[in-house]
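These notes concern the structure reproduced below.
The complex appears here minus one protein chain, its other protein chains still in place.
Labels run A and B following the written order; every chain starts at residue 1.
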Amino acid sequence: MGSPPILAVLAVIVAKALVVIVVLLTAFAYMTWLERRLISRFQVRIGPNRVGPFGLMQPLADGIKLFFKEDFVPAGADKVLYYLAPGLAMVTAFTAFAVIPFGPPDVQLFGVPLFQISNPNAGILFVLAVTSIGIYGIILGGWSSNSKYSLLGALRSSAQLISYELGVGLAIVGVVLLAGTLQLPEIVKEQSGFFFGFLPRWNIFVQPLGFLLLLIGATAETNRPPFDLPESEQELVAGFHTEYGGMKFAAFFVAEYVNVITASGVATTLFLGGWQGPFVDQFPILGPLWFVVKIFAFAFFFIWIRATLPRIRYDQLMDVGWKLLVPLALLNLAITSVIVLIWPSLGGGS
Amino acid sequence: MGMNTNGNPVLTTTVEAFEKLINWGRANAVWPFQFGLACCAIEMMATASARFDLARFGAEMMRASPRQSDLMIVAGRVSQKMGPVLRYLYDQMLEPKWVIAMGDCSSCGGVYNNYAVIQGVDKIVPVDVYVAGCPPSPDNLLYGFMKLQEKIAKDHPLRSQKVLKELKTL
Partner (left out) sequence: MLSEYLSILIYMILASGITLVVIFANKLLGPSRPSARKSAAYESGIKPTGTARERFHIRYHVIAMIFLVFDLEIAFIYPWAVIYKTLGWAGFIEMMIFLGILIIGFLYAWKRGAFTWE
């Protein structure tokens, strides 16, 4: 087989990108629906049910309303940054998802793997880098809107995000040590097979501490309760997006929910065997299905803890980040590096 | 937006269909402004809680910022000192916006027939729906809310009043 025509390759890449964007946007819309329905159930309420069956049209109604809201820029705002900030948050949220594989890489069309936007060798490092840029969206949004609440919310938010970034970054090193690569499909492939013949060879069983640290860190990184300090209504109105209304506010919302999906995707890929599941080897098309099931489990978990846990205080937040997460992550790193040398076959692969 | 359809039937039908869609979205995604003034606020909270559940109408998203909210529920009596603040908050909300005067006090002053309380919040902000009661029970507020939804559904977001008047004379 000769090299495929370049136009066909480009068409596949563009189509793939479009499909992923549309799916992410739909997933965002229905995550808001799922969240409202589930929170209602947790609070012995019914939740949105007037528009469409089970209120399924609710995200659409919200979207239409937001699209036809008034355009607004506060006086004294830095206009360019004010418009740039939500866009930056949204684009980086989408971009971070680009390297996450949601299916086996062997499924290809014209030599292009279908179930992943891109597979650079920096892999997981790319996710960390892009989500770090996403913090700019928050701090610029808060600073540019010329409001005290926004500025304080943005400061708190960025301090929180950078603190938990360390814990997440160090927790992931354990998996990289086991796999010996940064490429996410390789990491998933090394989690195939079983321990003792029945337990899936997922990293969560090898790295339970790392998984826990990543889970806590991801909750804080995505501003989800109980770490939603940046938007605590009682102190800061709506945090960094106090002065944002209409679709610009929705862009921050999109960014938050897409970040939740990406964080779930990273946790799934690194610790829960990614797309792996029964019968994936025979029918590769099942890969995305298992991936979605695992993402859904994470989404449910995030909503569940929102309904369960009260918001923590800011000093407690910083204490957890710096005095608990970072030392534990360093400990995890040291232990894992010893185990990898003593028992090289543990992580599978090379 | 003042769209002139010039009596063109196809264009009129299209615009009407779009208006229906926009109204449907707006009526079913009314996010209330999160604040309460007096005892009616307790009933408002009850409306959002279990048993009554404002969330069924997609309206449990109480936003704390006026930029993100569409509906101001004036829940309680408005004192003369609170009046300017209320008006300021109303001014800061983004179009389109609606106001429900909840309870007798905010509708007409209620039992507080004195110099300290504004005799009806419609003296300072345009009110869409009045809910009677002292305080109104949550189902009263829900009924008022549904009335507001009906009112929104009758709106003409794409055509200005002038165009509509011309249409009627045609």
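Going forward, a residue touches a chain if its C-beta (ideal position, glycine included) is under 8 Å from a C-beta of that chain, and two chains touch if they have at least 3 such contacts.
Computed from a prediction, not measured in an experiment: that's the story for all the values here.
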item	value
Shown chains touched by the chain that is not drawn here	A, B
Given A:Tyr30, A:Tyr83, A:Tyr136 or A:Phe301, the one touching the chain that is not displayed	A:Tyr83
For subunit B, the residues touching the chain missing from this view	1, 65-67, 85-86, 88-89, 91-92, 94-96, 157
Touch residues of subunit A, complete complex, unshown partner	10, 13-14, 16-18, 20-21, 25, 67-76, 83, 86-87, 90-91, 94-95, 98-99, 112, 117-121, 125, 143, 145-152, 155, 158-159, 162-163, 165-166, 169-170, 173, 176-177, 180-182, 237, 242-243, 246-248, 250-251, 254, 314-315, 318-319, 322-323, 326-327, 330, 333-334, 337-338, 340-341, 344, 350
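We take it that only the chains that are shown with their structure count from here on.
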item	value
Whole-Å separation of chain centres (CA-atom averages), subunit A against subunit B	36
Touching residues on subunit B, where the partner in the complex is subunit A	21-22, 24-30, 34, 49-50, 53, 55-58, 60-61, 63-65, 67-68, 70, 94-96, 157
Partner subunit B, residues of subunit A touching it in the complex	36, 40, 43-51, 55, 57-58, 60-70, 72, 233, 237-238, 241-246, 249
